[in-house]
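With one protein chain removed, the remaining protein chains of the complex are shown where they sit.
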Amino acid sequence: MSVSVPVGQKPPHRRLLHRLFLALSGEYIWFYLLLIPSIVLLVCVVIIPMVFAFKMSLGNTTVVTVGGKGSIQSVWVGLQNYVNVLSNPYFWQAFRDTVYFSVVSLLIEVTAGVAMALLMNQQFFGRKVFRVIVFIPWAVPTVVNAMLWGMVFDGDNYGALNDLLLRMHWIQTPVIWLDPAPLFQGIPWLSSFISWLGGSVAMNSMIVGDEWRTLPIVAVLLLAGLQTIPHEYYEAAKVEGASAWRQFQAITVPLLGPILSIVLILRTMQLLRAFTLIFTLQQYGLPILSIEAYQQAFSFGNFGAGSAISFLIGILSLLIAVVYIKRLYKEEM
Amino acid sequence: MKQKWMQLLLGLSTVASLVAPAGMANAATAPKVVLKVLYMNQAGYTTTVLRQMGKQFQKQYPNVTLQFTFLPYPQMHSAVLTSAAAPTAQYDVVLSDLIWTGEFASRGYTLPLNSYITQNVKNANQIPQSVWDGFKVGGKIMAMPFLANFQNFYYNKNLLKKAGFNAPPKTMAQWLHQMQVLKAKHIVQYPYEDSWMQAEGLVCDYVRTAGEFGNGNLFNAKGQPIMNQGPALKALQWMRQLYADGLANPNSLTADEPTAANAFASGQVAFNTNWTFLTGIMDTKSQSKVVGQGVVTTFPVAPGTNKTTHSADISGFQGLAIAANTPASLRPWAWKWIQFATSPAVQAQHLHSQWPVWSQIASSPKEKNLNKWAAVYQKNLNSVYNRPVIANYLQVSSIIQQYVHEAIAGTIPVKQAADEMVQQINQLKA
Partner (left out) sequence: MLLRRASKKFFLYACVIVVLLWTLSPLYFLMITSLKQYVGTITFPLSWFPTPFTWKNYAIMFTNYAPDSISYRFLHALLNSLIASSATTILNLVFGSAAAYVLSRARMRGKNIITMIFLASNLLPTVALIIPFYVLTVTYLNGWNLYDTNTLLVIVYSSFSLGLVIWIMRGYFDSIPTELEEAARVDGASRLVSLLRIILPLTAPGLLATGLLTFLTSWDNFVLPLVLAPDASAYNLPFFIYSLNGQYLHLNNEIAAGGLLSAIPPVIIVILFGRYIVSGMTAGAVKG
């Protein structure tokens, strides 16, 4: 960019062209060429479909076959799909179930995830191997994980978990782990409270199955965070006679905080789009939001309503994404 | 293996001789055609059987190439939808489950086959009326019947004998009594398991049970839902009672048909109502622990009901249909394949894998030799109730599934669940 041109003397459009020419002929041409494929991919595969989804959600969009030609046609209905979706109790039930699924999972990750990370950070025999083993479930494909937990939670007495519990005489009859029935039926008020929150036996089983696969990544990332805390801090605390709990409160929690919050935000977004595990084991029996969207579109052929729901999930995720990205930039500062 | 081939060759020659003149004449001048066929990955007419049929067909019409796509059942409907959305059909010939008839007709995803059938299908009356009814709506015939699947009543005779019963139940009261005795004598923990997971299988069992109580039609002649009265309500009360009394394995609420079949084959339960595939499984050593103990019979019915049939069943018929966006030039060939695959001559060759739709073959000596339960099968097929043929069936079914499931589990009282079900379905229509 060593050639300097007195740009002020040219009419604006010429100025622009000239700049473009310079950009394209100089070494900066690489810059734009390198960026173009990614931008094209982004526009074609994310932005256009998003806009298209919004357009579909504003119409009664269905498959129509006329005169031997198939097509998907959209009859403009404005925001009617959104009104229908938001006034439908099923949607709110699905919303509640999704929130329950996400919140309980996050609670487990905050507690058990942190505990696992702390454990991995201790000195003990075989620690290196332990760290590798703990990470393995994360590599198991989600569908395989679903099938595996389907076998574990089989409600017949030859289901793995039932067999174990029956052998140990902890239960007398097999438990139906995948049944969307209320929990703790012996204690009515607790049972109805948890049902009201969206919890059921099946939902909690789903959470356990999902956590088996996702706790490792949470724990391993938190471990990486723990390892960045200088050891001297703990040494100093020890000299001052601080208890282990006090050290945890005063050093670990504040210093682990940033990475913990980022991991949790990431997980929230993953939980909102959870689909595979629940769909494979329950089909439409436990309709969380993404399954509701899928059913509307691909089972009922209601692409308008399906798009509306998925657009809502998209907006919700984007809102959380903004929080996340802001957080990232704050870290960078 | 050799025998199978011989059988195939024999069958081939008979088929060839039946349709040869027309076929050969066409083949000489006919254009090259590629037909894309969508079929389900299932027992009975398996992928292997379909490919065999395809080979035979191509011998007769060398100009036609058949391209099969096989999918699991849960993907079938969305695949037809996908195909219908494309300008030109992804699949020219599709397998059509009878529950899609209403939707396909009203949305026009597949072509009515009336003219093809009246012109080309001789002895259409040899296919039972109940089978035709599954594919007919408003006078339009949306698919050519391909296979007659239905449920059977399966019981474990050894377990029943232990409880002191030498015969299966004939009435609902007897059935209930047998289950109570089986449970009381601790012969099994749960006498019965069925597929009551929140899926289509639940609706099948619900309709069939309503049938056993006298009428399996969930809509009256005016098209109004009637789940909150008569047999349908009794059925719901019955299912709830079995669950509450521990006569039905609570696992039923999370079981699909294969899971229920597993339970029967493992010897854990004495009764199962299931599709015909269980007949083969229960006597196969590698898949069953109850070889020689399972018996196929008719369904118990409430006294004074189902007087002509003495059983009450649910249909799971499948037909072959032509996609509405199949190019006009391909349609005649698509029909030729449908006619071939559904023809009595071809079905007669595959009796060992699937019960035929044609009654003259079903009652043939050959079938009786192959299938020792042939007489029972006949009776059960004659007593089927079809699930409602309506345009928005899948939505209605999803509502039924939810409320029936909740009623059985006891989260909503039976009558209230039935009322809400009716109300929701009515709202859907408005």
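We just call them A and B in the order they show up, numbering each chain from 1.
We take it that a contact is a pair of C-beta atoms (placed from the backbone, for glycine too) under 8 Å apart; a residue touches a chain by one contact, two chains touch by 3 or more.
Given the structure is predicted, the values throughout are model-derived calculations rather than measurements.
Peer 1: Who touches the missing chain here, B:Phe70, B:Phe219 or B:Trp373?
Peer 2: B:Phe70
Peer 1: Which of these touches the unseen chain: B:Phe219, B:Phe277 or B:Trp373?
Peer 2: Only one of B:Phe219, B:Phe277 or B:Trp373 touches the chain omitted from view, namely B:Phe277.
Peer 1: Out of A:Trp138, A:Phe184, A:Tyr233 or A:Phe248, point to the residue that touches the absent chain in the complete complex.
Peer 2: A:Trp138
Peer 1: Tell me which residue among B:Thr65, B:Ser115, B:Gln224 or B:Gln287 touches the hidden chain in the full complex.
Peer 2: B:Gln287
Peer 1: From the list A:Leu107, A:Ala236 or A:Leu328, which touches the chain that is not on show?
Peer 2: Result: among the candidates, A:Leu328 touches the missing chain.
Peer 1: Over the whole complex, note the residues of chain A touching the chain we left out.
Peer 2: Considering the whole complex, chain A reaches the absent chain at 27-28, 30-32, 34-35, 37-39, 41-42, 45-50, 52-53, 56, 61, 71-72, 116, 119, 122, 124, 126, 130, 132-144, 147-152, 156-160, 163, 166-167, 212, 216, 220-221, 224-225, 258-259, 262-263, 266, 269, 272-273, 275-276, 280, 290, 293-294, 297-298, 303, 306-307, 310-311, 313-314, 317-318, 320-322, 324-325, 328-329, 331-332.
Peer 1: What is the set of chain B residues that contact the non-displayed chain in the whole complex?
Peer 2: 41-43, 47-48, 51, 69-75, 78-79, 82, 85-88, 90, 257-259, 261-263, 265-266, 268, 277, 281, 286-289
As a working rule, only the chains that are shown with their structure count from here on.
Peer 1: Compute the distance, rounded to whole Å, between the mean C-alpha positions of chain A and chain B.
Peer 2: Distance between chain centres, rounded to whole Å: 39 Å.
Peer 1: Applying the document's contact rule, which stretches of chain B touch chain A when the two form their complex?
Peer 2: Interface residues on chain B, with respect to chain A: 74, 77-78, 81, 83-89, 103, 107-109, 189, 197-199, 249-251, 253-255, 259, 262-263, 266, 268, 324-328, 392, 394-395, 398, 401, 405, 409, 411.
Peer 1: What part of chain A is in contact with chain B in the complex they form?
Peer 2: Result: residues 62-66, 68-72, 154-158, 173-174, 176-182, 202, 282-285, 295, 298-301 of chain A touch chain B.
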